[in-house]
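Okay, structure first, notes after.
Omission of a single protein chain aside, the complex is shown with its protein chains in their original locations.
For chain A:
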Amino acid sequence: MIVRALSAFALGLVVIAALLGDWIAPFDPGAQDLAGTAMPPDAAHWLGTDELGRDVLSRLIAGTRTALLGPALVALGVAVLSTAIGLLAGYRGGWVDSAIMRAVDLVYAIPPLLVAIVVVGVFGGGYPLAIGVLIALSVPADTRMVRSAVLAQRNLAYVEAARTVGLGRGRILFAHLLPNVLPTVVANLLLSFVGALVGLAALAFLGLGVGTGAPDWGRMLAENKGLVDLNPAAMIGPAVLITVVAASVTLLGDRLYDLMSARGRDAGRA
């Protein structure tokens, strides 16, 4: 309970920071103060400064935008694509299912982060490309989960009743099956968010993804790793934020899944 409340509180703060970043940041995140580089935390700079004298706290606040937006785009893209493909494969069955699932198996054999590093590295980086690659590589796993959720539902009597009543395939898919696989979709959505948050941070850490100079948690982690003796807060800050956001989303996602799957289900069948 208390952990969930803390998670919600932490996420709330991060979202507010993303929305109000410019107003609440004490300094311009890009402003350099070459006289005060790598300063430990003090009254003016709560988390100190980095090696170019930029305020770490302001950069962390500015970084919330890319930290939330990128993973959100990845999660949404993955959810829409994997749900559509998974519904089709699970309900149609036959050769359509076989073709889709073999393609899924193929992508499964590829180590995702490695491919992302190679692709983004070869094509010269860029945030949109990193997002696109992460979507493409995450869709197969979620497709498989949506498909198995559909398989569990498709032979239940209510689906057969819908066929007997004479409903079309589209209606059965979207009005009947979709609401019942939605808990799985939402749970996957939040897990994709977490995966993308960590994945994008890792790419940024490697210098891929967001452009140079942009305030980004993953990039800050890389830039400030040399300051561990002078101003450890500059490195620990982004690391802690990435961990806290990832953990909070996971915890709240679990709860959301429980609530959604409890709705409309039988408490107990005698």
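Going forward, a residue touches a chain if its C-beta (ideal position, glycine included) is under 8 Å from a C-beta of that chain, and two chains touch if they have at least 3 such contacts; residues count from 1.
By definition in this document, contacts and distances are computed from a predicted model.
Colleague: The complex lacks one chain in this depiction; which UniProt name from "ATP synthase subunit c", "Quinol:cytochrome C oxidoreductase", "Allophanate hydrolase" or "Peptide/nickel transport system ATP-binding protein" does that chain carry?
Modeller: Record says "Peptide/nickel transport system ATP-binding protein".
Colleague: Of the residues A:129, A:167, A:198 or A:252, I need the one that contacts the missing chain.
Modeller: Result: among the candidates, A:167 touches the missing chain.
Colleague: Which of A:128, A:179, A:213 or A:226 touches the chain that is not shown?
Modeller: Of the listed residues, the one touching the omitted chain is A:179.
Colleague: Among A:20, A:44, A:156 or A:240, which residue is in contact with the omitted chain in the full complex?
Modeller: Once the missing chain is taken into account, the touching residue is A:156.
Colleague: Spell out the interface residues on chain A facing the chain that's missing from view.
Modeller: Touching the missing chain: residues 156-158, 160-167, 175-176, 179-180, 182, 264-267, 269-270.
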